[in-house]
Every structure is written in structure tokens, then in C-alpha cells.
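Before anything else, here's the structure in question.
One protein chain is absent from this view; the other protein chains keep their places.
Going in written order, the chains are labelled A, B and C, and every chain counts its residues from 1.
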Amino acid sequence: MSLISVENLSLDIYGTPILRDVSFDIAQGKVFGLVGESGSGKSMTSLALMKLLPDGARRSGRAVIDGRDLFALDEAAMCAIRGNQIGMIFQEPMTALNPVQTIGDQVAETLVVHGVAKRAEALAIAREKLDRVGLDGARFPLDRYPHELSGGQRQRVCIAMAVALRPRLLIADEPTTALDVTTQAQILDLLRGLVEEEGMSLLMITHDLAVVSGLADHVAVMQEGRIVEQGPTEELFRTRAHDYTQRLFAASAHRPAREPTVTDEILLTVEDARRSYALPRRSLFGTAPKLEAVRGVSFTLRKGESLGLVGESGCGKSTLTRAILGLEDLQGGSIRLFDREPVKPGMANALRAGLQVVFQDPYGSFNPRWKVSRLVAEPFHLMPHPPADARDRVNDALVEVGLRPDDADKYIHEFSGGQRQRIAIARALINRPDLIVLDEAVSALDVRVRAQILDLLARLQETHGLGYLFISHDLHVVRAITDRVMVMKAGEIVETGETEAVFANPQHPYTRQLIAATPTIPAQWQMQEHA
Amino acid sequence: MLGRLKIGLAVLAMVATPALAQRTDISVGMVLEPPNLDPTSGAAAAIREVTYSNIYEGLTRFGPDGSVNPGLAESWDISEDGTVYTFHLRDGVEFHDGTAFTADDVVFTLDRARDEDSTNAQKQLFAAIDSVRAVDEHTVEVTLSQPQGAFLFNMAWGDAVIMSPESVEDNATNPVGTGAFRFVRWVQGDRVELERNPDYWGEAPALERATFRFISDPSAAFAAMMAGDVDAFPNFPAPETLEQFEADPRFEVIVGSTEGETILSMNHENEALSDIRVRQAISHAINRQDIIDGAMFGYGTPIGTHFAPHNPDYLDLTDNSAYDPEAARELLAEAGHEDLTLRLMLPPPTYARRGGEIIAAQLRDVGIETEITNMEWAQWLEQVFSGADFDLTIVSHTEPMDIGIYARPDYYFQYDSAEMQEIMEELDMTSDPEARTELLHEAQRHIADDSVVAFLFQLAKTGVANADIEGLWENAPVPANDLTGVRWTE
Amino acid sequence: MLRFALQRLTSLTISLIVASMVIFFVIEVIPGDPAAYMLGMNAQPETVAALRRDLGLDQGLFVRYLAWVGGMVTGDFGTSYTYRVPVSELIMARLGVSLPLTVYALVLSTLIAFPVGLIAAARRGSALDAGIMGGTQLGIALPNFWFAMLLVLFFSITLQWFSAGGFPGWDAGFWINIQALTLPAVALALPQASILARVMRSAVIETLGQDYIRTARAKGLTSRQTVVRHALRNALIPVLTIIGLQFSFLLAGGIIIENVFFLPGLGRLIFQAITQRDLIVVESVVMILVFAVILVTFLVDLTYAAADPRLRRRA
Partner (left out) sequence: MKRLPMTLVAGALLTAVFAVAALVSLAWTPHAVEGMNIATRLQPPGADHWFGTDHFGRDILSMIMVGARTSIAVAVIAVGMGMVLGVPLGLLAAANRGGLIDEVIMRGNDLVFAFPALVIAILITAVFGPSAVNAIIAIGIFNTPVFARVTRGGALSLWTLDYIRAARVAGKGAGRISIEHILPNIANLLIVQGTIQFSLGILAEAALSYVGLGAQPPTPSWGRMLAEAQTMIAMAPHLAIIPGLAIVLTVLGLNLMGDGLRDILDPKLRRAR
């Protein structure tokens, strides 16, 4: 039987249509997955259910729970339902907790505001709930502050808070997107367990098809404010009736066609690279402890080769990347370009010209006050003299990445995220470098855009014989685009090998753990694609 | 809510309202706070305004009209040749700390003032003294090196008050004298409190307590008077508000004279100003009445020379330098100074600051540009007065009978006239009153004819007091707020 | 927390030493001689020289600096040239006016600003908010000396509810002094309250935009509970900074107000001392003021750490 039934939910914000006729039912004790790309309206759907919409929102439709229409309730009645009947957790655990309150107080608050318990009693219940979400009392006493916990631990606190009153519906809005894969797997396990034990329903909102495939009983696919297709998970995954669903699936499983021509010419040599940072002193007189971010990393990268570097946050890959880009010094070992010149902050411009980079954030990668022509041309600074045909080369580069020459006269805010990554690639290409570092270059993109960018990268590699150092936390992507892969953990490379070999037959336990934790759509469901 | 607030405020206000009864206390406003309370080691007029005749007394004392009367010396004899003064001291006088007042205290005081290490600001008052001797406990004999007509006058100054060796060290902060009031306390920056001296040798004052409050801001002074925080303000700093006090039956405006000749000083070292025609031009360019009206709101008497108009020997020479811009322009043309720029340094008092602006405008009318620099007293003293680094400045010379400054070639206006010096030397030697008058007339005419400076006006003493107070001095022969004769009439 | 405090203390000491040098050597070049000032127009040069000896002004600059700094460490600021009393006594007496005035103004300003800022934040975008914001703009634009003038004209001269100024002294009773300080405190507090209310409003609004506020709402807190339990404490941090700055501003910034109300406070002491070239008093008061600012900043930093657990371990 259905716990909550949403009927014809439509939403405008300041006159801009956001949702249109969204209808779905969530059954008691079941997991309902809501999938879509960014901007599809899935988060707004959940906020509409909680009646926590931003200013200027106008809503129509019904959301019936126990025969009562949530949308008809006044604010006081809604307050009684939030946290009690419906709990909710959000995407960003780092900011979802009040930094100046202890975790115990924050969990207990749910109980106190609903008048279920006085503070002392509420704290006792909070203890139980924290234990339940895997934060044991010995390591995580109630008087811990949020900043003392990791992202995954904070998300557990959020879950404890949301389920403290055993709500009948839990809404989870991208609860694992900001987390590492192994943490993600644990949180998903926790959610799955809670649904089973407590008998509550879960509305799981995510962009990741693989996550829902492993969790949801029912799935709805959203596009531009509408549900385009919904049904039981396996059935929907197998049939993919709607065109959009099909494209989404295709993109998420996309692997660019590559014919790598790896040469023997060595582009980059990293030998026993070491780098550590001083941590705050623990005591007044002791020496400051050190964080060894990179602990003796060695590898080589050849021309035409695509080398992957995977690892979870804090493994040292950012530090290593900065050193490879010549932005920071090493404290031990060496990095050499073309097996000759050492890479360091003061290195010669001519050498720098051989090495370019594409960053993750398509929004922070460009000076908003410059035109595209100037942005793309910036690496010409590395030339002794700016080339006479600079403008032509900018145009060529834009065409090469799939944009138009007249885009050069626009400002960056006129472009979408995917287009911006194309411009970033054009900028990286403008000096005809030999090596491009792709630092999480596709991580911020939606699946379909990501697929296109990966195709572009594959094509450019072939035409220019580029070497790629492809840094990512996303194993799917690394598997799709690299020839060899390195797995990094705690400052060290724990496993290196041909990409397919590593994925098919991981040697190091950590590699195995990573692969196991990565959510995948069951292979047999995917078979349908070729059928 | 607002109503309640009002009631609350009213209650607060009532707490502050003093009870209505015959009052024996007074709160006297002063513009400047005395830096210390020892008039024998500081020039500030404020020291005298608190202490003179209230706390300290001298051998002689000034009356409200400027006459010299017996003080701690009951009487005196002067030798034939005028060089030996024998003072007969009052009997039974005690200092506030209980020590007896004797001839030794007089000897101590006069010797201290003459000493090499003396820090007396008016050391020249004692310059004529050759020796001081205690004849007996109540008789002192002072021998002068030469006769000095003004000796008894000099001994009446605040700088010549008698102190006892027992308390002199602390007099700067805890003054001990023989006067009708005792020092109670000094809240620095705010007020000095005095109380009646029960052991006073003379007639007991009507007031039991007196408080001097220091309010430098003219508008604060106005507000304090209006709000009744201060009962009397003998030297009220905002003449423009006197009209309002006059119209208000609660107050009485007391206008009297001072010894302050206010002049536009000129530096004779300046090439242009050393030319008498330029000095005359400046004098003619100035409209005194405009300055008196504009700066002092009508309070002040025009002067044409450096002498107090209330003095019987005064000559009215204002016509010598009557307002005549045409003549001024001609004189300047004659002197070849048609475009002259002069620096005008202005010390803080209103007469200087406002008067300076008006003079600047008047000089501009005849073609003299001025660059005004406002200065604090300390800087003025250093740069203008000691350093003679100025062209024009405005200042009121408040010492009584100070025409002698024109005979001092090193004085800041650098006026060196042999004739004037001769006149003054002769004056010093002369004791015949008629001859003295003649000499004084000659001196007045001389400096007026020479247009040494531009003579502006005699500063008025403009005070405001509660209409129920009587006995305040009308004039200011010396800076003083003698409270011994002050009483409330209701 | 202790280490944090010690570190701040070290940088505080260095700041004080640098400040003392700047203060002393800048102030000593002011033209004008205290002895000449004290002795006036008729004084003879040897008399002035005698007084300079008396005051110790004949010693070298550096010797006097060392004597001054050395004395300060033991709380001895030297002796005032003009008043001839220990500077520390003068300062203590003046602090007896300036400190209560500052605290009074600060309390008033906080009492006005907190509710006003909160209401404006809670009703942001409403006519009430627009009115409050307009009013605070006016308050900021008001020169406090002009405002003080109007207060005196209205409350002292016309209505005679308050005395026009002056300070009876603490031995005259508590309320009479509070009454004497009320108009000056209001004149000082209103512009400050306007600033504080605006800071309060924007801090609360910014906090209300944080994710944890949404979390709290999802727990079932009403919007009022959210503001009180979550927004307020987090918004307090920027507000505290401003209060700290205002404290020092008010302590020294009362100069003009102290003149208008003829209060014997620190501001007037320094003003008077500059006119009289009582440089040792000027130097000591400026030093005290700088010290107060640095100390308050230090205390505010410590309060931050108390308010925000994230800062407790940070270097």
C-alpha cells in the first residue's frame, strides 16, 4: 500500500516553471529512486514535499499521506510532520550540521522539539541512534563537534538526526554524491539496513543510475521538471521505454572508441617524489607532526599514452598533481619532463609550454572578465613572442573542440558547463603541448555531457599524439579512457598496471575494495541494450 | 511605552534638581582648567582665577577697581628715597594647614621668586628687589636697588602671593594659603572645589562652598548656564549668546573692562612691514567697529594706542588710524606694495579667530592677501612669540600697564625705537604723578604715530551670572574670581 | 586553546612595543615647549630653562623613551608636566568616566541593535525591513557631535530633563552619574547601533542561508526556533568583531562628545594635554588606548574560540 501519493505537483519559482505534473506513489517500506540530471527538478520535488521551498515558489497539486494533503497543512502542522513523519538528509554533509553545536545536541534536538523527550532523555536516545548509524560511543562521544568528524561520519550524524523519531518516510537528496566510493557504499548499506529494520520508506534522489539500481524498488526518471518514465527498477532498467532514459543509460555506460598509439618516447618521469606538510603542533614544545602527503611516488608516462591516477580524497593525488604542474616544490625525488628538465616552480617557460592542464570546476576555471579569445590565448604567455596568427590559432582550437570561431568574442558566463570544459581543453591545446593533465576534468559534468567530452578527449589524443595524465576518483571514467592505471592510497601508489588487467584482476586489497564499492548496474540488466 | 519613558526621565531629572533654600554654594564656570594651582610657577590665568584672593593672598591685593589695598600687610612705610619698604604684617594669620604666618614666610616667598632656579613666570616683578629681611615676627623690610613706583602694585599680583616653606612643594596640587577658602579637591579635567576657611583672619565669606567648573567648549558653556549647571561664568566665552541671557530674567549679564589691549601685531623684520606706509595702510584698512561687532558681538572698546581706556591717563587716538580703505590703497601704492601677501597666525581665542577672518576680508579689500594659520597656544608661543616667525598675528595683551613692551627691541614684533626706549626709561625714574601722565601720553602718541601695530580694541570682560548672585567683580584688573564678597540674595 | 592564547599574546606584545616607539617618537616631534607654554608670554628664558630642568626635559630623547617604557612596565607612566601628578592617577580618574560611558553606550547600542537587526533579518524584504534599513542609514550618516548638539538643545536647554553636561563623580551616587552620562551615551550609541543593526541583519541573513538551517527546518523546528537555536549563535561571530571595534572606537572617539558635554574623560584629557604640550600624558593616553584596542581584539579572538569550536584548535 502506498504511504505517500504525490499528484500533479507543479511548481514555479518567480514565474519560472520548475516542475510540471509530477505524480508518483511511494509504497510503505519501499525505496523509491528519483533519477535525473542536474536541473531536472528532483531536489525541488523533495523540498516541495517538505514544504521548504525557497521564496517566490508557487505550487499546485497534492501530496497525500495518511489521507491528509500535506500541501493544505499550515506551517505549525507541517513543523509537527517534519522530522517526525518525514525525515530528510542532504547532499553536503560538510555544511549540513551546525558547526557550533555538539552532535549529541543536534540529534537530541529532533526529539526535544517534537516534545518526545526532555534533554537528558533525548541525549540517551541520541546515543542509541548514533550507535545505530555506526558511530560508537567510545570514539564518538556526544560532545563531539561536527568539524571533528569526516564527511562520511557527518552524513551518519545527519541520518541519525533524520531517523531519530523513526519517520515513516526518509528523503535522501544525493546523500552520497559528495563522498568517496568506499564511504558511499557504507552509507548506502546503512540506508538499506534502516529501511529494512524500521520498515520506513525511502525517497532516494540521485543522478547516479548505478546507485539506484542497487537500492531502489521503484524508479522514476526526471527530465526538465517532468517524470518521463517510472516503474519497478529492474523492469525499467531492462526496457528503457523512454528515449531519454535510453540516452541516459547509453551515456553512463559510454566508452569512447580508442585506438591508442603509445610510443616509447617518455614524456614525464616521476622518481621517488616526496612531499609533506607541517600540521599544527599538538603540544607547546613538541615538534610539529608532519602529514606525508606524497611518500615516494615513481612512474613514467609516454607520448600518446593515457595514464589514470585513482584514489579517494586525501590520498595525495592533488599534491602530486600540483608538483607535476610545477606549482609546488618537492621535498624529495624528482619530476622530469622529456626525461631531461626538472619540473619546478621556477622552470623555463619553454618547458612549461609542453605541459598543460584541464581542471575540474568549469565555473572557477575562467576569469569572468575576459573574453574567450583572451582566455584561450593565455598560454601564449609561455612563448617568447606571441604568435602573429594568435587569433587564427584560437579559432582553430575552438573549432577543434567543437565550438565556433565567433564564440571567441563571448564571455564565459554565456557558456554551459560542458562548453566551458571544451574551452578549457582548447586553452590546454593552444600551445600544442605534449602532455595534458586532466585533473578530475569530467567529474562535475552530467553523464551525457561527460560522454561527449570523453569522446573529444579520445579524438584529440589520436590526432595530436597527446599524453594524458587522467586524475579521477571515478573508476568508470578511468576505465573508459586510460591505457594504464595507478591506484593511490595514503601517499603511495599501491598498484599499477594495464587498465583492463587491473580492473579485471585487482592485486592489491585496496584496489579490490575500491572496485567492489563502486556501484554498478547489474550486467545482465544491461544486456538488453544490445538486444 | 513612550509615556512611561517620559515619566522615568522626569524622575531622573528631579533627582538632579537641587532643593530650594538659601544657598551658600556656588558653581563658577571657567573656560580653561588651571594646569596646576601654584601661581608662582605658571603663567596660566586660570591658576589665578581659582586661587587669587580665595586661597592665596599677597602683601597687597587688588580691589575690583584695580586699586592696590592692604593684604597680608596691614600697613607699610616707604623710605624717603623710595628704596626701602617696611611691611607690617597682620597678626594671628594662619595657613590652611595650621602653620602660623610670619615674616619668615614673606622672606621665603620673595627670595624663592628671585632665585636663580625660580620658575616664576613674572620674575621681572621682583627684579628691583635687592634684599628681603625679617625685622621681627611681623615686620619685613624690603630693600630695592632703585626706586620703583609700581612696587606695591607688583606685590599685589598673583605671582607674588605668600606661601609657607612647609607646604610650597605641594602647592601645585594641594594649595595651602591664607585665604578665605580652603582647597577641598580637584577633579582633574572637571572642577576644583573650595570650602569656607573657618579660621580666616578677615570677615567670613557668605559662601560655604565654591566649585570652579572647567568648560572649554563655548556651546557647552552656553548650555551649562542655560541648564543651570553653572551659577556664574565670569568670562563667558560666547559673546554672541549674551543677548539671549540679557533677555532672560534668570540671568544677569556683567560687562566690564579688562587690561587686554587687543592688537594686530606686525613683524617689523618683515621687509614690507618695516615700511611705515604699509603699517599705516593696514591700520586704515581695518574697520574696528566691524571687528567688535562681528567677532565680539559689540563688546569691546576701540583703541588707537596700547592703553586701557578706563585708565585716567588714556588718550583716545582712534582717529589717527580711522577706517579709510581709499587712503590705505594710496599708501600701499606709494610704498609700492600693491600686491602683498602676508601670513596671519591666529591663536585660539574667539577674538583672534573671528577677528582674523574679518581682518583678512578687510585687508583683501585694499589689496593685501593673507594666509591664515590657526595655531594652538603652545605653537603660537614657540613660533610667533619666541621665534618671531610671523608677519601678522592677533593677540590680546592682558598684563596691566604693559606699554613698556614697545620699548623692548627683542619683543616679538621686533620694534626697535630709541625714542620709545628713552621715554620708558624716563618713566621708570619718574615718580611725580603729573610728569608720569605726561610721559605716558607721549608714549601712547609715539606708538600710535609710528603705527607700530594695528590697535584694535580693549577686550571686554563679559560675564553671565544667575540674577540672584551679587558681589562678583565687574572688571578684571587682574585675572581673578574673588569670591570673598559673593552672596546669594534669595 | 591555551596555545592559541599564548600565540596571540606574543604577537600582542610585539605590537605593543612597536606601538610604543611609534607613539613616543612621533609625539616628541610636535612643535611647542611645555615649559614655555606654562610660563606664558612674560617669562624669561632662564626661567623656562629652569622649568625644563625641573621637568626632566633637558634629557635626551632616547633616555626619556627608555625611562617612559621602563616605567610603564611597572605601571608608572611618569609625572604630568602641567598637572604635576602621576600620569597613571590622571588616567585612572579619567577612565572612571570614559569606561562607564563606553560601556553604557555599548550596552545601549547592543540593546537597540540586536532586536532591530533580528527583526529586519526575519522580515527581510518587507516594508518593516526597508524602514529599519533606511533608519539605520540615517543613523550612520548622523555626525555624532551634531546629534549631541541637537540632544542638548532639546533635552537640556528646552526641556531641562537632563543637565547639559558635567560629571558629578561616582561618590555622588550611582543614578545621578548614570543620568549625567545618558545624553552622551545616546549620542555615541545611536550611530553605532545603526552600524551594529546592519551587521546583525546581514549576519543573520547569511546564516539563515546556510545548509544547517535547512537541516534544522527539516527536523521540524519552526522558523523562530531555527533563528534562536541555530542562526543567532553563528551570526554572533561577525557581530562580536564589530562590538570589539566599537569598544575601542567609543573609548577614544568620545573626544568630541566629551567636549560637548564637558565630561572629564580620556578624550578631553588628551585634547587638553596636546594643547598644553603635556606630551608625556599624550603618549601615555595614546598608549593606553592602543593597549585597550589590542587587548579587546585579543579578548574578541578568545571569545570567537569560545563561540566557535572550530577555532579552538587552530593555530
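Of note:
Operating definition for what follows: contacts are C-beta pairs under 8 Å (C-beta built on N, C-alpha and C of every residue); 3 or more make two chains touch, one makes a residue touch a chain.
From a predicted model like this one, the values you see are computed outputs, not experimental measurements.
The hidden chain, counted over the whole complex, makes contact with A, B, C. Among A:Lys290, A:His381 or A:Arg432, the one in contact with the hidden chain is A:His381.
Touching the missing chain, out of C:Met149, C:Ile176 or C:Leu232, is residue C:Met149.
From the options C:Ile256, C:Val281 or C:Val300, the residue with contact to the chain not on display is C:Ile256.
Across C:Ala164, C:Ile274 or C:Ala305, the single residue that touches the chain missing here is C:Ile274. Although one chain is not shown, part of subunit A still touches it, namely residues 325-327, 349, 352-353, 355-357, 359-361, 364-369, 378-379, 381-382, 424, 427.
Residues of subunit C that touch the chain left out of view are 11, 14-15, 18-19, 22, 26-27, 29-32, 124-125, 137-138, 140-143, 145-146, 149-150, 153, 157, 205-206, 209, 248-249, 251-253, 255-256, 259, 267, 270-271, 274, 282, 286, 289-290, 293-294, 297. Considering the complete assembly, subunit B touches the hidden chain via residues 218-219, 222, 226, 238, 240-241, 243-244, 290, 293-294, 353-354, 356-358, 360-361, 364, 372-376, 379.
Rule of thumb we're sticking to: only the chains that are shown with their structure count from here on.
Counting C-beta pairs in contact, the pair that comes out ahead of the other among B-C and A-C is B-C. Centre-to-centre, using mean CA coordinates, subunit A is 50 Å away from subunit C. Interface residues of subunit C facing subunit B in the complex, by the touch rule stated above, are 31-34, 36-44, 46-47, 50-51, 53-54, 82-85, 90, 93-94, 149, 152-153, 156-157, 160-167, 169, 175-176, 179, 182, 259-265, 268-269, 272, 274-278. Within the complex formed with subunit A, the residues of subunit C that make contact are 2-3, 6, 125, 210-212, 214-223, 225, 229-230, 233-234, 307-310, 313-315. Per the touch definition, subunit A reaches subunit C in the complex via residues 50, 52, 55, 75-76, 79-84, 87-88, 90, 92, 95-101, 109-110, 113-114, 145, 147, 158, 161-162, 280-281, 284.
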